[in-house]
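Every protein chain of the complex appears in place save one, which is left out.
Chains here go by letter, A, B and C, matching the order in which they are written, and residues are numbered from 1 within each.
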Amino acid sequence: MNKTTIVTLKEIELTDPIIIEGLPGVGHVGKLVADHLIEELNAEKIMEIYSPHFPPQVLVEKDSVVRLVRNEIYAYKSKNVDLLIIAGDHQSTTNEGHYEICNIFLDMAEKYNVKRIYTLGGYGIGKLVETETVLGAVNNTELIDEHASFGVEFKDGEPAGGIVGTSGLLLGLAESKNIDAICLMGLTSGYMVDPKSAQAVLRILCKALELEVDMAALEERAREVEKIVAKLQEMEQGVAPATPDDDLRYIG
Amino acid sequence: MNKTTIVTLKEIELTDPIIIEGLPGVGHVGKLVADHLIEELNAEKIMEIYSPHFPPQVLVEKDSVVRLVRNEIYAYKSKNVDLLIIAGDHQSTTNEGHYEICNIFLDMAEKYNVKRIYTLGGYGIGKLVETETVLGAVNNTELIDEHASFGVEFKDGEPAGGIVGTSGLLLGLAESKNIDAICLMGLTSGYMVDPKSAQAVLRILCKALELEVDMAALEERAREVEKIVAKLQEMEQGVAPATPDDDLRYIG
Amino acid sequence: MNKTTIVTLKEIELTDPIIIEGLPGVGHVGKLVADHLIEELNAEKIMEIYSPHFPPQVLVEKDSVVRLVRNEIYAYKSKNVDLLIIAGDHQSTTNEGHYEICNIFLDMAEKYNVKRIYTLGGYGIGKLVETETVLGAVNNTELIDEHASFGVEFKDGEPAGGIVGTSGLLLGLAESKNIDAICLMGLTSGYMVDPKSAQAVLRILCKALELEVDMAALEERAREVEKIVAKLQEMEQGVAPATPDDDLRYIG
Partner (left out) sequence: MNKTTIVTLKEIELTDPIIIEGLPGVGHVGKLVADHLIEELNAEKIMEIYSPHFPPQVLVEKDSVVRLVRNEIYAYKSKNVDLLIIAGDHQSTTNEGHYEICNIFLDMAEKYNVKRIYTLGGYGIGKLVETETVLGAVNNTELIDEHASFGVEFKDGEPAGGIVGTSGLLLGLAESKNIDAICLMGLTSGYMVDPKSAQAVLRILCKALELEVDMAALEERAREVEKIVAKLQEMEQGVAPATPDDDLRYIG
């Protein structure tokens, strides 16, 4: 395995499947949604991708068993919609690898006759997010009206810094293959894993795909993170004592 | 697209065209000039270059539509002079890619029988620039007198650190193909985008090419940047309050 | 030598050898154990691996003689067990090289019909280690009970950050070749070379391999490091004077 290697676990027939990509990134928003979908939909793993463009690393799982870091493709079949979900532990650590691995995803898209791709990510704004917001970017303007009706916000030229990594590159590269693609970015502070932002993205995705997905697990994680944030805020305020000892005021 | 890819949009006939290169760099001086020329001359895009040596990134444009980062070649025909303008979002992120992409530009130069190349950039001096200055460097001493007469300054061994990136490399590599090349560097602080320095470079370029180009757009941007600089200077001085409350003077 | 180069020094016959890998890493725990084993068992060097993925560096040895940095394979034959020990000066400096060189180790494993691999390393916890602990991770759950009985601790999902570098990658890549592999990680501060942690790992390894190895040299090094740590702690406490001058207490 000195080269990027695709391991096909199962050949499957899908009807006009839609691709959903959720790899690690800002706030792990995309990864949280993809992993949650795989869990809740009981999607089936059909492919694994190993690559020297990923870190030279194994992860330790249950029973102290290791496995190489990788990307994975899961398939889901239903009456409403068929899905191919791209999940994984890491994105490429090199620019070259980013292009190579995105092309693998697009080869798969062509093989399965995919007509639409959703890429999911976070949009870090450097401060706590007050109002749940999902920003959109597309490679075809025809996607805008439909998704605006589901609550996606579209703003000319935003994010100003472009979209870096798989979520952006897939949109750009899909265009030359005439595959429609939209990136859904949940606003997030960028400072921590953000299951609340992931819920916002998932809600819109479910509307767009006419899917029903239980959100309890994400809600639970969101509550945990909120508790940690609250504790951190308390600690920060605690640096200047919140309830100073009156007696001390008269000293010095 | 795992390799650098050239997309030819249009075959065009040009008469002894001159290449102008203005990619992002110090103060974005070169990019400002190239983009301004393309706009004002209504130049026609004839080629796009995509490469895994660019960042794995898309830019979000009007209507939230993305496109892959790229370099672009524009053509301009007129009675006076024909031009090939090299513009783009990024320079290569790797040394190897710099050499590869510069060679693509030079292959194009040979194809179009180019006899002269102008590369444009900024020369960062680490402080605000008082007097508009354009420094020159050449790959053939015959270029010096002509351009000195247009106001370009030539100083032995300057810039002392050499010229890094496309603007320098094109000069060095063009020599072996017997193509004359000159780099015009606008003095700039190096701290921000500098449309004023771009104007200085453009003025000289217009003289050299006997071009007339409206500068209003660059002037407008220069005024905006000047306003921001003035505000920043005010804020900095504001750290020590400019109009202290007299009452406070008697306390402590 | 523009490519990774294997220099075979000796062809040797081994009976179901076990591989032990101990390259430089956290606390140099793995390297200390491997180098100690080679010394004490008087193992014979059979292979050297040179690579442009190692730093462009020579080491200066006895008599000021240099040699290229490299990885080395040593062989040891005994009635109880035959060993192939992987030692060296550096791990690969690139991700790609990590994969390439691990595959060289695994090709060797297949050639010698290896059925089990031990990879050795340190597990940095960011503070001084109070109780000697060796954490384990495996690529086959069948290895767990046996090694738990020797004192290896197994904890679900630990280390949480996975295992980076050769010690991890070998486990992950060995799986696809049906070779059992276990990583033994000595807890260590991560701040310095840790011969004490190496002793803990070696003790378990000796039980697992039914080997008897003199530990005096490692013990000696451990004592030296302990002296340095004690001195550092003294110096640190010395910043706030431990025995303040009583007189000073009444001033100010």
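One rule holds in what follows: a contact is a pair of C-beta atoms (placed from the backbone, for glycine too) under 8 Å apart; a residue touches a chain by one contact, two chains touch by 3 or more.
A quick note: this is a predicted structure, and the numbers were derived from the prediction, not measured.
A.B. asks: Just list which of the chains on display the missing one touches.
C.D. replies: For the complete complex, the undisplayed chain touches B, C.
A.B. asks: Could you tell me which of B:D156, B:E212 or B:E236 touches the chain that is not displayed?
C.D. replies: B:D156
A.B. asks: For a quick check of understanding: of B:H36, B:R70, B:H98 or B:R116, which residue touches the chain that isn't displayed?
C.D. replies: B:H98
A.B. asks: Specify the residue from the set B:G27, B:P55 or B:G165 that touches the hidden chain.
C.D. replies: Residue touching the chain left out of view: B:G165.
A.B. asks: Pick out which of C:L59, C:L128, C:M192 or C:I228 touches the chain that's been left out of the picture.
C.D. replies: Selected residue, touching the omitted chain: C:L59.
A.B. asks: Looking at C:I12, C:V69 or C:V225, which makes contact with the chain not pictured?
C.D. replies: Final answer for the missing-chain contact: C:V69.
A.B. asks: In the full complex, which residues of subunit B touch the absent chain?
C.D. replies: 92, 95-96, 98-100, 102-103, 136-141, 144, 154-160, 162-166, 168-169, 171-173, 175-176, 183
A.B. asks: Can you list, in ascending order, the subunit C residues touching the missing chain?
C.D. replies: 1-2, 52-69, 93-94
Note that only the chains that are shown with their structure count from here on.
A.B. asks: In degrees and to the nearest 5, what turn takes the CA positions of subunit A onto those of subunit C?
C.D. replies: About 90 degrees, rounded to the nearest 5.
A.B. asks: For copies subunit A and subunit B, work out whether under half or over half of the interface numbers are shared, and give different or same accordingly.
C.D. replies: different
A.B. asks: Hey, which chain is the most central one here, using CA centres?
C.D. replies: That would be A.
A.B. asks: Find the chain most remote from subunit B, comparing centres computed as mean CA coordinates.
C.D. replies: So the chain farthest away from subunit B turns out to be C.
A.B. asks: Provide the C-alpha centroid distance between subunit B and subunit C, rounded to the nearest whole angstrom.
C.D. replies: About 52 Å, centre to centre.
A.B. asks: So how far apart, in whole Å, are subunit A and subunit B when each is placed at the average of its C-alpha atoms?
C.D. replies: Roughly 37 Å separates the two chain centres.
A.B. asks: Find every residue in subunit B that makes contact with two or more other chains and list them.
C.D. replies: Touching at least two other chains: none.
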